[in-house]
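Following: one structure in structure tokens, then a few remarks.
Of the protein chains in this complex, one is absent; all others appear in place.
And now, chain A:
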Amino acid sequence: MEVNPLSVILVKSDSKGDRLLFRYPFRFLEKNEPANTKRRNPYTLPNLEDLLQSPTQPTSNINKGHLTGFTDEVLSSLFAVKSELCNNKFELKVNDVRFVGHPTLLQLRNKQQDASGLMLINVVFALQALASHSVVTCYHDLSKRVGIALRYEEKRCGYVSEQTQTMTTAHDDGYTGNSESAFETILTKCTLAKNIKKLYEDLCSTGLVNIQINKWITLSFCLPQKVHQWHLRGKFVEPKDIDRCLKALRPYHSLLLLHPIQQMADFTGLDGSPSLERMLKQYSPIKNLQTLAADADLTLHHVFELTAHLVYWAKATVIFPICLTNKYVIAPDAPIHLNSPLIDKFSEAFPTANLIRVISDFALPTSLGQKCNPLCHPAQQSHLVQTIIWMLQHHLLLQLHTYVQYMPTDHGLAVPREKDERLVSQRNIGNVLSSSSYHPSTSEHSRAESESGTSTVSETPELRSESDLINRSINLENVSFTSVEDEKQDYQEELLLDFPDEERGNIFKIPATNNPEDLRLFARLCRKGYFHGNHHIEEIMYLENLRRSQLLQLLDKFRDVLITYETEDPAIAMFSYT
């Protein structure tokens, strides 16, 4: 595993010189030496010729996942950097080991306030050189945080002077040549050494670090490349993947916790944010973020931030809220086979069901609505929803969305329009956290009204309340009512304005253009750029206050120029797709 640290090293440098105070793990170094040296055959001829041009063997400083080949003195001389490089990122690669740290200068509490009272402290992580750039950045961040905490503790109560003093004494007292016993002593005496040990062990096991420095400052840190391993084995989730997912977050998405809600208590207790607790109280996987925000009485923006936090710390993932029309299929990399541990885990959660039987129903795109008929017992339905939630939590299912591509002529779009590009870039770059920024249309207001009206209704965990839809349709009728007086000629005029001739000709061949309402809706959606494959129909429904049936009818009527295809939402599918 290339994200695990090989070693954590603590180096100080002050007026008395530099010294490696502690490293963890320290038990390995001594034992491997005899194993490496092969017995020489006394009869071999020494190879004397061509010493110069002989290819140098690539030397390795990693032995069975541990750092080897450096003495403590060499390490301390490398990490006790010159003052020019202090308080900056420190990155050094030697052969196949990469060292990352953040050398921190701190003013010792009981010394005078000049250069002689300064101490450099550097917590260095030894990583494999293969570790990606983002992993290195994360470790640097961790080292920086430890440095800041230590600087503060030194200022508050002289913690660092005391700890380094104990460590130095242990080194001086311990008989020279065997640093192991000195490290042993340090580990029992120094809390800072214990912290480093815990740091190393946490990073290697879960990737979640939670330590108390000097029993005062809490340092919590999450290594995303590691922490997501427990639910996505073998896949490295990079921070930028998470960022991309969070940038694409929309109010209609919903939060899916990966743990039972009861287990979240220790996480929230640690974090201490009351709004997070408030949100979790209202949590349900069938509520979208907007409803969740309304129920928890938080701003949408804040709910987005909390979601981002939970996703980053691998406590939750983002899905489209579970409703009757959602189509699911088996995720392409779902690790389902007879020896999979998931099968037992599933039968523990649902004793009567078999995971393979259950999931095989999703071999073809299947919606919840298709699976439960009206005669279905409510208990059965909730069981079904529970199994789907379980499978989504384990990334076994993928939701398919329908995307629409406007293709008016035989060779695609008549002219590539700037408008598309603008829309695309807006979607990618624009600050999506504020939902209204990307569609400042009139419909936005009407939607907001209707949403706030229904948010109380949807508190009951139903699958997408009907009244919501009715409300929306009423709104829509109001909108279309005002425009009925216009005549067909006007709509054609409207289209004439900005559609290229060739496209217009093809559109008017469709019989549905004779119906002014259809044509108007088509023109409106087209002009807003919904038909360029960037919006799935649920998103269009949400943004434009449309009913599914309305939209599907329109797509059917204009199927000569609108091509639909089904695929996953790239923004939120990344956590299950390799």
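Brief remarks follow.
Just so it is clear, a contact is a pair of C-beta atoms (placed from the backbone, for glycine too) under 8 Å apart; a residue touches a chain by one contact, two chains touch by 3 or more; residues count from 1.
Assume contacts and distances are computed from a predicted model.
Entry comment: the absent subunit's protein name, as recorded by UniProt, is "Nitrogen permease regulator 2-like protein", drawn from "Nitrogen permease regulator 2-like protein", "Rab3 GTPase-activating protein catalytic subunit", "Mitochondrial import receptor subunit TOM9-2" or "Mitotic checkpoint protein bub3 (WD domain-containing protein)".
Across the entire complex, the residue among A:Q113, A:N339 or A:N373 in touch with the chain not shown is A:N339. Of the options A:K89, A:R109 or A:K197, the residue whose C-beta touches the omitted chain is A:K89.
Looking at A:G65, A:G369 or A:G412, the residue that reaches the missing chain in the full complex is A:G412.
Considering A:L118, A:L232, A:I330 or A:A353, the position touching the chain not shown turns out to be A:I330 (whole complex).
The missing chain, though absent from the display, is touched by one residue of A:L6, A:L20, A:L78 or A:L392; that residue is A:L78.
Within the entire complex, the positions of chain A that touch the omitted partner chain are 52-53, 56, 59, 69-71, 73-74, 77-78, 81-82, 84-85, 88-89, 91-95, 129, 132-133, 329-334, 336-340, 354, 356-357, 359-360, 363-365, 403, 405, 407, 409-413, 416, 420, 424, 532-534, 563-570, 573.
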